[in-house]
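What you see is the complex with one protein chain gone and the rest in place.
And then chain A:
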Amino acid sequence: MEMLRAIAIGLPLTVLVTILALMIGTVVALPIVAGLRSRNRLVWLMSRGLVDLLRGIPPVVWLFILYYGVSIGAIRLTALQAGVLGLGVVAAAYLAEIFRGAISSIPKGQWEASSALGFHRATVWSLIIGPQTARAVVPAYTTFAIGLLKDSSIASSIGVAEIVFMSSQYARQSGEGIMVFFVAAGVYILLSVPLGLLSRHLDIKMRKAVAR
């Protein structure tokens, strides 16, 4: 019972870190995508460099840098802040690539028809390209979200008391060893399977409507 209690205490933080990092990643990815699509060489190069930098360094290193290395004036990031921020910006880099791919998978004819009809740029993005991108992106996005759910355990390395952190603490204190990790694994599966099912359901539903 103590074991389940430990995991139950960790669970909300796992979910919180995942959701916040996903939100940060999604929002920050948008300007990066704009940069990756920019015709301005310098803007493009900077965005490209940023993505490669964020992806090229292991997330755990980013967390260490943010947690131990960053102090803005007297302010230091808490473990949770550093964890969410670090996982969030790394997610932004991956999501930017996912979004970019989805946007470029939309046939050129959609842009041409939009221009020929005389739509404004904002209309093209919000009503033509955006919705089609959102549909195209669902499978890759949920796959990424499931990955992020598991990677949120990296935050345990800087002391965020999520599932893995609580599990190892319990293992050390109780001396029961491996058992708690099996339970933790079960909880991760319970969290990710519904996500995967939801994604497939959404994907099939949208494909039915607009099969191309």
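We adopt the following convention: a residue touches a chain if its C-beta (ideal position, glycine included) is under 8 Å from a C-beta of that chain, and two chains touch if they have at least 3 such contacts; residues count from 1.
The rule is short, and it goes like this: contacts and distances are computed from a predicted model.
Taken from the listed names "Glutamate mutase epsilon subunit", "Amino acid ABC transporter ATP-binding protein", "OB-fold domain-containing protein" or "Transport permease protein", the protein name that UniProt assigns to the chain not shown is "Amino acid ABC transporter ATP-binding protein". Which of A:8, A:27, A:57 or A:113 touches the hidden chain is settled by the complete complex: it is A:113. Note on the undisplayed chain: of the listed residues A:123, A:143 or A:168, the one touching it is A:123. Of the residues in chain A, those that touch the hidden partner chain are 107, 109-110, 112-113, 115-120, 123, 127-128, 131-132, 135, 209-212.
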